[in-house]
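One protein chain omitted, others in place.
Which chain is which? They are A and B, in the order written, and residues in each are numbered from 1.
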Amino acid sequence: MNPILVLGAGPAGLSAAAEIAELGAPTILVEREAYLGGNPKRWHYSLLAPDLRPSDEILGPLIAKVEGNPRVQLHRSTTVTKAERLPKGFRITLKTGDALETQEVSAVVLATGFDHFDSRRKFEYGYGRYPDVLDFKELEGMIHDDRVLRPSDGKPPRRIAWILCVGSRDLQVGNPWCCRMGCAVSIKQAVEIRQKHPDIDAYVYYMDIRTYGLWEDLYWKSMQEYGVKFIRGRIGQVTLAEGGSQLLATGEDTILRRPTEVPFDMIVLASGMEPGTGTQEAAALFGVPVGPEGFLTPNLSDMNPVDSGLPGVFLAGAATGPKAIPDSVTEGMGAALRAYQYARN
Amino acid sequence: MTIVAHLPQRALTLTEEESAAPPAMELTGRRRASPEERALSETIFAEFHADPRYHEFVLGCLNCGECTTGCPAARFYDFSPREMLQIAETGDATTLWDALQEKIWACCQCYTCNMRCRFGNDIAGIISVMRELSVSHGVASTRKTLAPFGRSLTLLMTVGTQVSSDMIQPDFFRDWGPFATGSDRAWGVGADIMRRAIPSDVLQTTRSSWEVSVQTSLELFRIYEETGVLDMLRGLDPDLTEMLIDIIEERREEFEEARERFRTELEGMSGPVATFRG
Partner (left out) sequence: MLSANEIRKVVQERNQHQKGTGKKVVDVREEMERLEAAGEIVIHRIRPENRPVEVSTLFGWKKRIPTDRLWHHKSCGQCGNIPGYPSSLLWLMNETGRTYLNEPHQTSCTAWNYHGTATSNPVALAAVAARNFHRAFETGHFPLIHCGTSYGDYKEMRKLLVENATVRAKVRDVLGKMGRELVLPEEIVHYSEWVHVMAPEILARQKHRVEGVVATVHEPCHYYKMVPEDAVYDESIYAGQRPAVPSGILMALGAKVADYSTWYDCCGFGFRHILSEREFSRSFANLRKIRPMVEEAHADVAITSDTGCVTTLDKSQWIGKAHGLPYMLPVLSDVQFAALTMGAHPYKIAQVHWHAASAEALMTKMGIDWKTAKAEFREYLQALKNGQAPELLHPAHGEIETFFAINKGQVLPDEAPAAPAGAGGRSR
C-alpha cells in the first residue's frame, strides 16, 4: 500500500496521522510550519475550553504519537506544490526549502485548518494602531506566560473588555458565519485572568453567548465563581479615552436600551476563523469544492462529514468550517478510518 | 411577636391635591386612535411594505446595537436605529404609525448605522421611506414638524438652492451670535456689500446661495413635476404647492420673454439651451 498523505499537522492532522499509523498503514504528514500543533502551538494557546486543561496536555500526547513513529514520515516546513491523479491516489510533489521530492500516495486527508481573522480589517476597533487593543490569540500567549500587561506601558491592567464576534457574523467584513469558539475562549480567558488576578475587572460584550452543549457550564461558572460581567450589546468603536492612557469602548447596552461609553485599560478582540491559506491552496490542488465562505465542502456534511466526494480525498478539522479541538481530533480519526478503507481496497 | 407589629400602622398623609392626582405610576398604553387615524395607519402600513425598497433595505437584525453606538440622535432622544429597524419589521400598523409621529424625525441621516450594520440593513434609508409616506399622506404631526421649512422649500423648489444669506437673519439665528452672518454691524456696511466682497460674481447675491440661471431652475422644476415630488408636496401643503406653481409660471413667462430678447445671440446654439422650452 502506498502511504496516505495527511496535509496539515494541527489537532485534526495529528489525530489522523496517529490513527492511520495505529491501523498499521504508512503515512506522510506534511506541515507548512517548522513545528507541529497548528494554530494552538502557533499562538501558544493557554488552557483549553471547556475543561481548562493546558493545551500542551492535549497536543503533547498527539505529537508524541507521530514523532518518531516509524510508520509516520514527517515533513516539516514543507508544502505540496503539485498533485496528479493516479488510478488510485495521487502523485504529489513536496517542496522543502528549494528541494523538490515526488511521492505516490494512495489517499489524502486534508487537515489544512483555519486562520484567525485579521482584526485590522475591522477598522473601527483600531487594532494595529492602539497598542492596548489586542487580538485574543495574543492574550492567550500572555496568559500562558502569566504576563498580562498593557503593551503600551507594561503596566498591569485594571479593567479588561472582551469584544466577541470580531470578523464573525459580520457582512461588513464579508464573514457571515459563527466561529463557534470565540464565546468559550473569551470567557475562559476572563476566568483564567480572574483566577490569577481577582483585582482585574472583566467585562464581556456579546450579542449572543454560544457556549453550546456542556460548555454552558463554563459560562455559568464564570459569573457564579469568578464574577465575570456580561453586557448584552456590541461595541461599535474604540477610540482614545480622555487623557489618552485608556481606551474608550462605545456601544449600546441593548438590555438597558441606551448607548454606553466605558474606559478600559485593555480591549480584547475575539477574532473569528477564516479558511486558512493552506485550505485555499489544497482546494485548488485537489479540486475540492469550496462553499461561499471559502471552506472545503464535504460531499454529505450530515451523513459523512469527512468525505469530499472525490475518490481518495478526505477532510478533517477546521478546513471544512470553524471547529473546536475535540471535534477536530474526532474528525481526524474518522478521516483516518475512511482513508485507510479506501487505500486498502 | 415580631417587631413589625409594634410599628404604628397608618397610611401616608396626602394633601387633597395629591389625592386627586393620578397615581405616580400609570399603566402603559396607547392613546386610542380615531377611526380616520386607524384607516390612514393601515394604508401607510400597506404602502410601506409594498415599497420596492422595503425588501432591499430591511434584511433582518441580530440586535447587536452597533448601529446605536454611533447614532447621534440616540444620545439626546428616545430613539435608536435598532428600535427603528424593529419597528420596520413589525407586523403591526399601529406600531409603525406611532413611530411616524416623532421618532422618524429624530434621525440625523448621518448614515453611521448603515456603515456599521453587520447585517447589511439600510436603516437611514428605511427611515426615509417612512418619512416620505408621512409627507405624501400629510400626517398631521409631520405637517407640524415641517412647518418651519416653508421658506427654504420655496427657495429650493423655485430656485434650486437650500438657503440664502438673507435667510440667515440674526433675529432667527440669535443663538449663532453676532458674527455668523458675515455682516456684523462693526464692519459698517450692509449685507449686500458683504456679499459683494466675495470674489466671485455668481456668489454675490443675498437671495440664494448663488445665482441660478432661470433655465436651470426651470429644468429643476420640470424634474419635480415629472417625478411625483409636486404630488408629495400637495399631500403636505396644497396651498404652498399652488403658490410654487404660480411662481414657476411667472418665471416661465419671463424665460420666454428673454428668449425673444436674446434671439440673435441664441440663434445657432445647440443643446439644451435650444431645446428646452420652460
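What to note about this one:
One rule holds for everything that comes next: a residue touches a chain if its C-beta (ideal position, glycine included) is under 8 Å from a C-beta of that chain, and two chains touch if they have at least 3 such contacts.
What you see is a predicted model, and the numbers here were worked out from it, not measured in a lab.
Residue in contact with the omitted chain (choice from B:I44, B:L85 or B:L220): B:L220. Although one chain is not shown, part of subunit A still touches it, namely residues 118, 120-121, 123-124, 126, 128-129, 131, 171-174, 176, 237, 239-244, 248, 261, 291-294.
Although one chain is hidden here, its contacts on subunit B can still be listed: residues 53, 59, 70, 72-73, 75-77, 105, 108-112, 114-115, 120, 128, 131-132, 134-135, 145-146, 148-149, 152-153, 156, 160-165, 167-168, 173, 175-182, 184, 187-189, 193-204, 208-217, 219-220, 222-224, 226-229, 232-233, 236, 255, 258-259, 262, 265-266, 269-276.
The rule is simple: only the chains that are shown with their structure count from here on.
We define each chain's centre as the mean of its Cα atoms; on that basis subunit A and subunit B are separated by 49 Å.
Contact residues of subunit A toward subunit B in the complex are 124, 165, 169-172, 207-208, 233-237, 250-254, 257-259. Touching subunit A in their complex are the following residues of subunit B: 62-71, 74-75, 80, 82-83, 115-120.
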